[in-house]
Each structure stands twice: as structure tokens, then as C-alpha cells.
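Shown here: the complex without one of its protein chains, the others still in place.
In this document, chain identifiers A, B and C correspond to the written order of the chains, with residue numbering beginning at 1 in each.
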Amino acid sequence: MAEAVDFKVIGTSPVRPDGVDKVTGRAQYGADLNLPNQIYGKVLRSPHAHARIKRIDTSRAEAMPGVYAVICGRDFPQAAHGEIGGESGGDVSDLAKNIMARDKVLYHGHAVAAVSARSLRIADEALAAIEVEYEVLEPVLDIDAAMAPDAPLLDENCFTKNLPEKPDKPSNIAAVMQLARGDVDQGFEQADVIVEGEYRIPMAHQGYIEPHACVANTNEAGQSTVWCCTQGHFEFRAMTAKVLNMNVADLKFIASEIGGGFGGKTVVYLEPLAVMLSRKARRPVKMMMSREDVFRATGPTSGTHIKVKVGAKRDGTITAATAWMAYEAGAYAGAPMGPGAMAIFAPYDLENFKVEAYDVLVNKPKVAAYRAPGAPQSMHAMESALDELARKLNMDPIDLRMKNAAEEGTQAPYGPKFPAIGLKKCLEAAKAHPAYSRPLPEGAGRGVAVGFWFNVGMQSSAEVHINENGTVTVVEGNPDIGGSRASMCLMAAETLGVPYEQVRALIGDTESTGFSNVTGGSRTTFATGMAVVRACEDIIAQCRARAAATWGVEEDQVLWEDGQATPAPGVNADIKPLSLADIAANAAKTGGPLLGRASLNAQGAGASFSVNIADLQVDRETGKVDVLAFTAIQDAGRAIHKAYVEGQLQGGAAQGLGWALNEEYIYDAEGVMENAGFLDYRIPVASDLPMIDTQIIEVPNPSHPYGVRGVGETPIVAPLAAAANAVRSATGVRIPDLPMSPPRILAALEAAGV
Amino acid sequence: MGAFGYVAPSSLDEALAVLSEHADHGKRAQVLAGGTDLLVQLRGVDREPRTIVDIKKLAETNRVQIGASEVFIGAAVPSAVLNENAELAALLPGLVEAADLIGSTQIQGRASLGGNLCNASPAGDTIPAMIAVAAVCVIAGRSGTREMPVEDFCTGVGSNALEAGEFLLGLKIKTPAARSADAYLRFIPRTEMDIAVAGCGVSVTLDGSGTCTAARVGIGAVAPRPLLVADAATALVGSRLDEAALAAAGAACSRAASPISDKRGTEDYRRKVVAVLCRRAAAAARDRALAR
Amino acid sequence: MSKVQVSTSINGEEVDFLCEPQQTLLDVLRETLSRTGTKEGCGTGDCGACSVLVDGRLVCSCLVLGVEAQGHEITTIEGIATDEGLHPIQQKFLEHAALQCGICTPGLIIATKSLLDRDPNPDETTIRYWLAGNLCRCTGYDKIVRAVQDAAKELAHPA
Partner (left out) sequence: MARVVFPNHLLTFTGGEREVEIAAGNFRQLLEALETRFPGCREALGKAAVAIDGQIYQDAFLEPIEPASEVFFMQRIEGG
């Protein structure tokens, strides 16, 4: 990383290249494609949370006029066990069963059959004509009950993984994980003060506004083109190929514009069904989930039960910390308990700690990634406990965190030593921020909390084309969820030394550009950005060579400065610099079109830390919470597009506050989700929130040419505890469980007698 | 299976004829005003074919008339139109507030008092407010129109007193006298977009000394149907609407409530909060009446 | 099932279409007329992504029947920009980075237009409550509110 930070365009906030189409309704999202001859597919879903499928009779539906195809579990190839690979992980066979149940349904809303028909109405009527006979089983809905030795089993072949020896009988505990260092018993003995807490959080959904949708078009040779909203069309292609036992080369995936994902659009649900229906019908099949389907049958994030114990000396030094954490996986193994366990103590330099984490099957939808998967839940527990610890020690909560904060060289709880990180700078900024010292109105409270996410790199490809007039087209493979085209253009413009307006970025389909992993893990600006920069460097090298050829000098006698090839000092002073446009105009004579390429597996994603300050007011008669002010401070490494970095901080804050205050999956005793809609799954609306203040800290990531750290996930982590700590400060009562809904707050206040 | 149909009668007679014809032949017809409940039901819980009878083209259901002694609000007038009517908002601020609380701006562009009432949700926001101002339902049927106090209109969760072939034409409300005012408050977890966890409408009339001479209190979302709480009114009448009287009225609301625990709130919570809302709404109504 | 013929006006153009009586206006716009700028986020009036104006009145098109469009004037996101270019609201949404994924943006722009048509100078609270029916999951609303405030200024005093 060069010291000079005198950037021309990086750190500005220009209008995104795809903007006009998105404010005029032209941009095409998942459900916006209509093909000639298109028919509609719909899914029949289980009315039971746990049942064995005895019989499925599709004959009446198949005979209906206007019905083209009916499929159910028996029509699918047997998917082999094996890792899906890529970002999402998990088991292929589980994925296959999750998108279409075979012998058992494991949650209310689990797909059991699908139809394609001339119209949505006929498809609905066909679904109603499918007969399914179930043997209803007792649902396992509560995480503690699921872990009990005598609990009904979701999967008779589930033997807990990662134990020293394979257990002798199956259980709902799919896997355990432990992290430990030092001697916690001794650590607690050294402590002057010990706090303990127990925290429960129900499942929550990403709540992207666009329901999943796709159009699949299969030809007579079995080749399919699939248009869909996805965070990663290459990985969707891979999953579809594995689930359907197809050749990847026979599948072309085109990523539509995507209306939000937050991790929820990293796995397939509809796409393989649409391919099968389209193959059977020999027509394009369009499938769209309803909002209810999205809640019931796509992956929310885990509900959790977490216990934390922290001991410290009088001066605030933490001597030991332990955590026990159970994460709901939903119907199939794969809760984010690993990252949750690795994140919980990550901000702190601890000598003695122990974390025990469980991946637990319950009769609820299989969880999917949700923004910093696993970390908001576990760090809510730790950051709440630290708030209590600060109170017991009579210490400022920021000072307590500063006393124990990790910095460069600190051995992270998950293993490696941290390179340069920005936690201490964020804490200093929070302490100095006016939001931390301004007076609070009557009845309000202030809470602070720290957030963290690892961030990932992974594989990316990029191509840079120089058009004949010197304008630049960047082609990459990451769906743009939050303005990443603009970031790519900024990095390309900065590297090439050309104006931002001269660069356009587009997202290629799986046949027109190189492989990229999903847009997720806060990796796109980091990893794909790195590929774009390298591809631009490839262009620069080519331009220098062509300038050298034009001038009849050696390549090392040509420099690239301010978007043009210039002769090195001392080289024939009469030579006029050649701009990108000049070189492009003459490209035919110097070797043909200019095309730069890069592909990489980006390493060295930098961890991103945050500190949030929340001011909340509690109506003591109704338990209602108003958010008065919120400040999000985060280390972005380097903000490429400043406004979109702020937007990530603000959006994460809003999601975290929603999770803290109102969002939850509510189930009845039979395992039916009772609030599968935006009316009662209460995400924040505009009038619920104040302006969200942001402060971007920049501790450049040494592994990225411009210092980028991933920035998208960390913002959702700290708001949960910041809100809980603010309610504690406002009321004097610790409410350990989320959401802190009005009935829960009022009941807690009454129980505490305040 | 029958088929869906749609008619938009342009006269009251035509509307009644369609409804009667369906009633007589056992065919299902459903009246459409703003459609904000009906279309949600069509998508989910009730997809059965029927004839949809759109009453928005009738003069009567679109009428808002403010007379010296009586206010008439047509059954299909959208909330937004009520909210934009400054004269109405000044006269019946509580009722207009309640209409303004039904859903989003978008919903208010369609949703009507009449539809909110006929849908007969226990949590319908305008119903307690209408109870508070003693609104009277004007019901059209083949044998003429009949009237019914609004508190008698809802007969249970989702059921109302309309007979086959009848529909709600509008609501009549006595024009409030001097030193009379109403207020409506509801509790929701967010600031907007939620269904009431509890709601309370209060209207009061004060004499020259500020003593309450008449009151009505309606509560919602705390029983199978919105209720008129006579005991709460009794607690207010004769007082100067001081804290003690307000608390007594609130307590009466808690007693009258028979709430359930569900995804929106617990029984205990609803019982407590309806008292808080009653106190706050009565204080707001008092302050408005004093200012008149 | 017999379809009904409907004559309406969409963004100032006469449009005739056939629809089933129970089909929503949203469904007609998107699937029959391929006017896909209007989005579906929930189908139950809870998210505002399908906002359109009917005779200038803001509604959710998922809660309007296609047949009800007969004789009315519908305005959708496709009708907001003019021959002169983007509407100032659209321009300010872009300048303020008031969209991330952009799926809620058409609905928000329509809702903002209906607000500013009525109230050219709304305060922050008014803006937030008027837009409460338009869910956005990406932005936390901060930049949206700022874009609306700036658009109001621009419309009052064109630069």
C-alpha cells in the first residue's frame, strides 16, 4: 500500500452507471422478464412442519387443461452427498431435499411438488388438485427441546460431527465446535468481578424487498438458460447442475438486477425446479415466490440461545470469558455457529477463553447467510455482558473495551495474529464523538457496542475493454446489489487515470465472463475490485508497450501518468504523450483491440470493526421504544464510493435495530409461522428511524491496492447490543432476549418493579 | 366451480338489484369499496369465485356532507379524502385521526370507513372512533334503508349485521356541539403500518366550568369485536377529567376488555395498554374540547 | 373464464387490455402489459413497491383490481421522466445515493411525487410518515429522506 492517498476519484460519490435505469423503471429484476411462449410455475408447499410423505398423486393436476408439467421429489435424480463448495457451503444432498422434499417434510412451507401452467390461476388450481398423504410427526421447534436426549429426530442419520468419537446414537445436534485458549478456571479465579448472562434471539429474516424469481428456458437438447435474481449466478449454476445432475456447460445463468439479498440469495430454491418444469414443458417457465413463500421457505438466520460469562480485574482487564451457544440450523445442518463462535471474542485480547457452539436441527426453514452470519447473535451476548461488566466496575463502557481491545499483533481468538486493524481508532472516535457526550432527554438511554466481521476474499475475474474512442468497459461477474458497479468504475478510473464518466461496468453472464464467487462476505469491492485493478494494470502494461512501439523506444522508457503514456525523463522530449483514446484509435496498427484481464483468489481480506452509539427512549407505560439517535462508526479500510459506504453503515444499522426491537419469526405449537408477511414481520419503516449518523474510519488494508476492507456485513453486528444497552440505560433493566418488543419490555419493567 | 364477475353499478337501485339477484339465487356477491382488505383476502384465505360489486360509482357512497346537525360520510370515501377535508378534521378530529391511521398513505388512498367497519376486524382502527362519536350505520336494502348504532354493527370477528342483499351506504354522526371533542389513540409496535394491538376512541362534552357532561368510550383490538364501554363513560361524566377520573375510565376499559394473546401482544399487555390509551385519549379529547 | 375489456390511460397513453375480474392492476401492468417498472414486493399492500397514481392519488396497485382502472388515469414510474429528462426527484435519488438495490425505488419515487405535488415543502417528519408505506431494506432511509428534501428544494427553486 503506497503512502500517498492523494486520489483523484476514489472516495468521491458519483452517480452510479446503472442509476438512470433504476429510477425510471427500466432496470430488469428477477420477475421482470417475460419471454414469448412463457408459462408459469408454482410450488405446492407442506402444511405440516414435520411429516412423512406417504403418497403423492399428481394425476388429476396433470390432466387439467392448461397444465404443462407436474414434478415432485421422485422426479429428481438422487443427489450425492458432498460439499456444495463456494461461499455457501452445506451438503448437496441436503440442498436437493430442501428445494423439493423427498420422503419427509421438515418445515411448514417445504416444497413437495411444482407445476407449470398457462397462467398463474391455472397453476394455483393445479396445485390444489395434487393429493399428498402425510403421516404427521411431532415438530421440534424449540432449540433447547431439540437438544434434549429424547427429542424427536428430524434425521435418523444425523450423528453429531466434530466430536472426538462418533456418537453411538443420532440426535438433532448436527455438529459441535470448540475454541479455547489458556485456562478459564484460573482466569475466573483472578477476576475481581464476574458477570453472567443468558440471551435468546428468535429466527430473523433478511427481508429483502424483492421475492425470489426466475425464468428458465430449456431447449430440446437439454440446454437451459436461467434468468434469476441471485447474489452469485456462477454458484447458482453449480448448485443447479449438482442438484439436477446436469453438465455445467448445459446451463447458462444470467443474473438479473437484484432487489436485495443480504445473504438470502446465495442458495437456489426455484431455479432447479424451473429448469425441470421447462424441460418437461419445452417452454420458458417463470417462477415467482410470494412474500409468504419467502418467509416460510427461504433461509432466515438462526435463532439462538447463548450463555456468556466474563471475569475482569478492577482495572477492567478481562481475565477469562466463556460462551455456550446453540444455533438453530433449521431443517438441515449448517447454522453459522462457526463464525458466531469465532467472532464473539474477536475484538478483545484474551488470555483465557472457551467457546462451545452447537449446530441444531429444528423443524423450521433451513437457515441461509444473513449479513455477518452468526456474529450479530453472539456479539449481542458478549457486548451486553460487557455493558453489565462496565456497570459493575463503574467504568465507562468505551474505556472498558479500549482496555481489552485487539490491535495489530493481537492473537485473534480464532487463531491468527491480526494485521493492522481499526478497532482502537473506532473506539477513540466514538469516545470523542459529540453523540457520546450530548445530554439525553428524560427517559432516554444511551448504549454502545462493538461490531466485527472477518470479511472474505475468494475468486473473482474481471476484464477491461478499451473501446475505440478510449472509453472503458469493465466486465465482471458479481451482481450489483448496492452500487458495486460504481465502485468498480471508480477503481478502474483511478488506476487508468481517466475520468469516472469514461468507465462503465457491466455484469457478465456465466458464458460471457470468468468465474466469480457470490456477491457476499463483503468481498465484492475487495476481491472483484482487486481483479479490476489488476486488469487495468494489464491494460496499462499493454498501453506502454504500444506507445513504445509507436515511438520506437523500449517499454521501460514509457511511463503511464494521468491516463496517458509519457516518455520517461530523458527520453526524446519531442514525443507527445499518448492518451488512452490515442492508443485505442491506433490499436488496429499496434496489435488489435486492447483487452485487459485478471482472475484471482483474493487473499488478505481485512477484518472490519465498528462501534455504534444508540440513543433510545422507552415509554414506561407501553414499553414502546423510540430511536432518537444512532451513530455508526466503522473502519472501511478505504471508502471507494463514500456515499455507498455510508449507505452500508446506515442500512446495517436499520436492519440491526429492527432485529433488536421488533423482528422475529413467531411460531404456533404446530410449527406454523404466524407472521409470514411484512404486516407482522415488522421491519423498520421510514418513520421509525432518525437520520443515521456515520463516521468512516480508514485504516487501509495492506492486502488491497487501495486499502479496501469489506464493509457490508459489520454494520449489522453492533446495533443489537447497542440497542439493548440503551434500553438498559433508559430503564435500569437488562432485557437479555430479543426482540425488545413492547410487551416484553413492559413485562420486564413490571417484573423488576420499576 | 363458478367464475369471478365484476359489476360497478351506477345507481343505488342497480346495486341493490345485483345484490338481491345473487342473494335470491344463492350466488356469492361481495361489495368492493377501497378493496384494501378484500384484495388481500382474495390472494390468500378466500379465493372462492364471486361477483364483485364495486360501489364506488354510486353518488351516495361517495358523499361527504357536513350539516348543522348531522355529518354524513359515504361508505366508499377513502380515508385520504376525509383527511384532506379540513372542516371535517376540525369537527371530528378523533375520527379523522383514526382514518389517518389505517395503513400507509397508499392504503389511505383507497381504504374507507365503511370498508373498515364491514370488514369487522376486532382491530379496525376507525370503529372505536366511530363508537366514540355515536356514529349510526345507514344500511341500504331492497325494502329501503335502515339504521343501526355502529357499536351493534360488528357481530364477531369478521362478521357484521348486514343481511343478504344489503350493503352499507354510509355513516351518520351528530355534528358535535360546542365544547365537545373526540380523540383516538391506538398502540402499535412501530410508528406506522401495523395492526392495532389496542385502540381507544373517546368523545367528551364539557360544560362552561370544564365538567364533563357527556362521554362515550370505544375500545378495539381487546375483544372479539370493538366495544362501547359505558363504565368508562360513567367514570368521566361529572368529573373535570382529572387524573383520577381518567384512571378510573382506563380501569373500566381494562375490565371491559377480553383480549387474547397472539403474535401482536399478550392478553395482559393489551388489558394494560388499553387503559393507558383511554387515559391519554380522554386527556386529548378534554384539551380539544376546552380549546373550542 | 371470461375476461373483461378495460380502457384506461397509462402515463397519458390510451391503453386497452383484457383481464380477469379478480386480477390486480399490478398483475395487469407487469404480466399483461409488460410495464415491469412497477414492482411486487408483497402483494398485500404492506411494502409500497407497487405504488402507482390513480387520478393523481397514491395507491398500491396490488390492492386495485385491473377492472377498476376503467376510465381512470394511471401514472407509473415509466411516466415520471419527461422529454426534458429525468424528473428532479429521480435526479436527486441518484445524486444522494438514495438507492442501493433499487427495487423499492420506483415506488418511493411515485410516493415522493405524490407528496411533493401536495406539499411542496414537507418537514422531515412529514416525509417519513408519508413514505412509511414504502419499505426499503438497504438504506435505513437516511439518504432517501435527504433526496426528498433536496428534490423539494429543487422543485421550488430550479437550479
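List of remarks:
Here is the rule we go by: a contact is a pair of C-beta atoms (placed from the backbone, for glycine too) under 8 Å apart; a residue touches a chain by one contact, two chains touch by 3 or more.
Just so it is clear, the structure is predicted and the values come from calculations on it, not from any experiment.
One chain is not depicted; across the entire complex it touches A.
Among A:Met382, A:Ala605, A:Val618 or A:Ile745, only A:Ala605 touches the chain that is left out of the view. When the full complex is taken into account, the listed residue touching the unshown chain is A:Met342, out of A:Leu137, A:Met342, A:Ala462 or A:Ala565.
Note on the undisplayed chain: of the listed residues A:Ala241, A:Ala372 or A:Ala629, the one touching it is A:Ala372.
Remark: the omitted chain is touched by one listed residue; of A:Ser59, A:Asn162 or A:Asn245 this is A:Asn162.
Touch with the chain that is not drawn comes from one residue among A:Gly447, A:Gly521, A:Gly637 or A:Gly651, which is A:Gly521.
The omitted chain makes contact with chain A at the following residues, 83, 87-89, 161-165, 175-180, 206, 261-264, 266, 336, 338-339, 342, 369-373, 414-419, 453-459, 520-523, 601, 603-605, 703, 710, 712-713.
Simple rule for what comes next: only the chains that are shown with their structure count from here on.
Chains joined by the most contact pairs: A-C. Centre-to-centre separation between chain B and chain C, using Cα means, comes to 29 Å. Centroid to centroid, with C-alpha atoms defining each point, chain A and chain B lie 44 Å apart.
Residue positions of chain C touching 2 or more other chains: 1, 20, 43-44, 46, 129, 131-134. In chain A, the residues that touch at least two other chains are 678-679, 684-685, 687-688. By the touch criterion given at the top, residues 1-2, 4, 20-22, 24, 43-46, 48, 51, 54, 57-60, 62-65, 67-68, 70, 111, 114-115, 129-134 of chain C touch chain B in their complex. Within the complex, the chain A residues that touch chain C are 13, 15-16, 18-20, 22-29, 31-32, 34, 120-121, 206-211, 257-262, 288, 290-291, 481-483, 641, 643-644, 646-647, 650-655, 677-679, 683-689, 691-692. Listed in rising order, the residues of chain C touching chain A in the complex are 1, 20, 27, 30-31, 34-44, 46-47, 49, 76-78, 80-81, 86, 90, 93-97, 99-106, 109, 124-125, 127-129, 131-146.
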